[in-house]
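Here the complex is missing one protein chain, while the rest keep their positions.
Up next is subunit A:
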Amino acid sequence: MYRNLYDTDPTTWSPQGRIHQIEYAMEAVKQGTCVVGLRSKTHVVLGALKKAQTQMSSHQQKLYKVDDHVGFAASGLTADARVLASYMRTQCQQEKYEFDEALPVGRLVADVGDRSQANTQRMGKRPYGVGLLVAGSDMTGPHLFETCPSGNYFEYEAMALGSRCQSAKTYLEKHFKTFKEVSVDDLIMHALKALKKASETADDEITAESVDIAIVGAEQKFKILSNEELQVYLDRLASEVTAAEGGEAPMDTT
């Protein structure tokens, strides 16, 4: 029977030049529910689909506020996301104490990258099994970053992570060039539409309970929308869909 000899810990290379432990961790990111992030000239919006373990349980937390100017959406192991949330909050507090200033988003993400990388180079450790979409605003404007278990990080205009994120990604790729100029409301609508694409493939409905949306901008502190605030956008989404179905020329929602 086939057995992989080179995947027992992150310090072992395979002869093909790969580190399987890291690749497995990257797979864990794809197991989480879909999260999306998108950026305009002034704001960043994060969106997440939430699962409930059973009908009796609460929905899992997908969005984390780190500081007034930054937060993230996580896909993968929630326990690892919580550890990183705690680390990032500490980093931001440290900066606030020492310099009386908000930590630039890029530096926070680089810190997370360094910390994740350290886990990929030590025997007896394992990489974090979580990918983050970090949204924040600092003196250089709004930013959206993705972090990986490998320690890599990238900046994006728009990005989706998690299971069935491909359909959300396709939606974002089609529309991201228009995001720069749109209003916050429209940016939130785009986030919901992208999430809808991902949930449709799983035959799920999106409701105020199963979706989380957060916004952040220069004048807007990081805020996770309440169910009531979210419902307004969901109603708008529903009416747009009905209009598209009833109208002569259906709106293109692909």
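Going forward, a residue touches a chain if its C-beta (ideal position, glycine included) is under 8 Å from a C-beta of that chain, and two chains touch if they have at least 3 such contacts; residues count from 1.
Criterion: contacts and distances are computed from a predicted model.
Student: Considering the UniProt annotation of the chain absent from this complex, which name among "Ribosomal RNA-processing protein 40", "CDC20/Fizzy WD40 domain-containing protein", "Proteasome subunit beta" or "Diphthamide biosynthesis protein 3" applies?
Tutor: In UniProt, the chain that is not shown appears as "Proteasome subunit beta".
Student: One chain is left out of this view; which of A:Ala52, A:Ala79, A:Ala118 or A:Met139 touches it in the full complex?
Tutor: A:Met139
Student: Among A:Glu27, A:Glu101 or A:Asp114, which residue is in touch with the absent chain?
Tutor: Residue touching the chain left out of view: A:Glu101.
Student: Mind listing the subunit A residues that contact the chain we can't see here?
Tutor: Subunit A touches the chain not shown through residues 97-101, 104, 106-107, 110, 138-140.
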